[in-house]
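Below is the structure I would like to discuss, written out as structure tokens.
Excluded from the complex is one protein chain; the other protein chains are retained at their positions.
Chains here go by letter, A and B, matching the order in which they are written, and residues are numbered from 1 within each.
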Amino acid sequence: MVANRRGWIGWLVGGGAAASLASFAYPVLRFVIPPKVSEAPVNEVTAGKATDLLVNSARMIRFGSRPVLLIRISDSEYRAFDGMCTHLNCTVQYHQEGRQIWCACHNGFYDLNGKVVSGPPPRALAQYEVHLRGEDVIITKRS
Amino acid sequence: MEVSARVSAVKQWLDERLGLEPVREFLAHKTVPKHSSTIWYYFGGITLFLFGVQVATGMLLLLYYRPTSTEAYESVQFIVAEVQFGWLIRSIHSWSANLMMLTAFIHMFSVVFLHAYRRPREVTWLSGIALLGLTMAFGFSGYLLPWNTTSFFATRIGTDVAASMPFIGEALARFLRGGDDIGGATLTRFFGFHVAILPGITTALILVHLALVQRHGISTPLRVERQHRGAGAQVAQLPFVPNFLVRELMAWYGTLGVLGCLAALFPWELGDKADPFAPAPAGIRPEWYFLAPFYTLKLIPSHVWGIEGQVLGLLGFGLLAAWWVTLPFWAAARDGALRVRLVTGAGVALIAYLATFSFLGYTR
Partner (left out) sequence: MKTIMVASWLAMLMSICLAAKDSCVTCHQGLEGVQSDPVRKFTNDIHHRHGFSCADCHGGDPQRDDADAAMSPARGFRGKIPRTAVPQLCARCHSDASLMHKYNPRQRVDQLAQYLTSNHGKRLAAGDTAVANCVDCHGVHDIRTTKDPLSPVHPLRLPETCARCHSDTARMEKYKISPTVLADYQTSVHWRALADRGDLSAPSCASCHGNHGAAPPHVGEVAAVCGTCHVMMEDLYRGSPHKPIFDGMGVAGCVACHENHAVIHPTPELLNSESGICANCHDAESAGGQTAAGMAELIGELSSQIDRSKAILDRARRSGMEVSPALLRQTEAQEQLVKARVAVHAFRVDAVGAPVQEGLAITRETYTAGLSALEELDRRRTGLLFSLAAISLTILGLWLWIRNFERNERSLNAPGASSGSGDSLGG
């Protein structure tokens, strides 16, 4: 009877300890597995391969919690601007024919230096640095 | 019983190579005094356990954290948002830090009220107080690391207080900040303190503290000792292994449960990224364990008897700290008798002060 009692207490302690240790180990193991996005986007963001973007075209890149418009101006020149219109925070887009940045919400136009050309935007778009690292386009915040 | 045969074979193999016999012998004879206040003995162990939790979760956080002003906040955000269970590890680290502070305080006051600091344990007391100071330093340095608005301004206030100390203030503040103002340099520095310098010193000091506890045995409260001496009996002892150890384990497990609840139900908030140029948000206050001195400094008028209030306050805290640190020395009268009432009164007064001023500091 006593041996039996000791037996199930042993099972209780062993089982409880095993289960609780598993419940501690599981989050730790999951924690050390590298997440899908491998690092925090902070001051720079990789905007894909340089060759993926055609000349006189643009692509929207997520930079932390802001959109950034990357434009390929010529074979070798890339420029990047804050993607939010300074008027009412709409997302701007590249206007291929006009070679300007265009906000569709109120028809605001910016030139390829981010300066306001026409329409309601009160301020110029903030510009980001663009560098090529090998094949990759790297966008960095201007300090 | 093939299993137990195999177990004893392994035991023997280990014994031969590690010489465990004396250790086992020692543990078998180690005891803990047993009386109505034995429960307070567990808090030192719980504090140690929480330190272990801090080391473990801290190491995990190091896998992703980046100690620069441009990346710190984002990396913590990354831990919380993108890394699996990152929210849990970070929350446990933050909550455990606070619980550790709490249990360290409980441990200290239990030592005061049970008069465990008395001869020959004065050095144990001193090492314990040093450990408390280190724990606070951990709290202060770790608070800045997420680089959010509250931590940024709390650190600014903290280092400003340090700067107002007479003579060495400026130099001390510069040393803490790594420059004239809080910035990336401060963050890198605090990170260094938090993950390398402080853990190193703390570990060494914990070993000293434990060795001293071991050297002198666990203190029996004065009251219990007197009762038994009057009755001419020995104080009852509880074997350390397994009786005390199992209970301590239960306490650790219970602590883990509390930690888990706090972390999962009240995840530690990240706040907004620090902006050094933004005005300080209203109602900024330090962590709760710094609230009492913080509020006291706020209350002192700017000038008292021609001395700057802040300086006077710091002077007061310095005296208070010195008085508290030297407690075992003034607690003993010249004839060796213990001033029990004085110490108990002092302990109650300090708790009353800390409680009321922390409360006022929190609510106002």
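Convention: contacts are C-beta pairs under 8 Å (C-beta built on N, C-alpha and C of every residue); 3 or more make two chains touch, one makes a residue touch a chain.
If you're wondering where the values come from, they're calculated on a predicted model, not measured in any experiment.
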| item | value |
| --- | --- |
| Sole contact to the chain not displayed, among B:39, B:59, B:207 or B:355 | B:39 |
| Option touching the unshown chain, where B:62, B:168 or B:261 are the choices | B:261 |
| Residue among B:81, B:168, B:299 or B:355 touching the omitted chain | B:81 |
| Residues of chain A in contact with the chain not shown | 5-6, 9-10, 12-17, 19-20, 22-24, 62, 65-67, 84, 88-91, 104-107, 116, 118-122 |
| Positions on chain B contacted by the hidden chain, ascending | 34, 38-39, 41-42, 77, 80-82, 87-88, 91, 236-238, 242-244, 246-251, 253-254, 256-257, 260-261, 264-269 |
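Definition applied: only the chains that are shown with their structure count from here on.
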| item | value |
| --- | --- |
| Between chain A and chain B, centroid-to-centroid distance (C-alpha), Å | 39 |
| Chain B - residues contacting chain A, complex | 60, 63, 66, 70-71, 74-75, 77-78, 82-86, 88-89, 253, 256 |
| Residue numbers on chain A that touch chain B, as the complex places them | 20, 24, 27-28, 30-33, 35-37, 39-43, 64 |
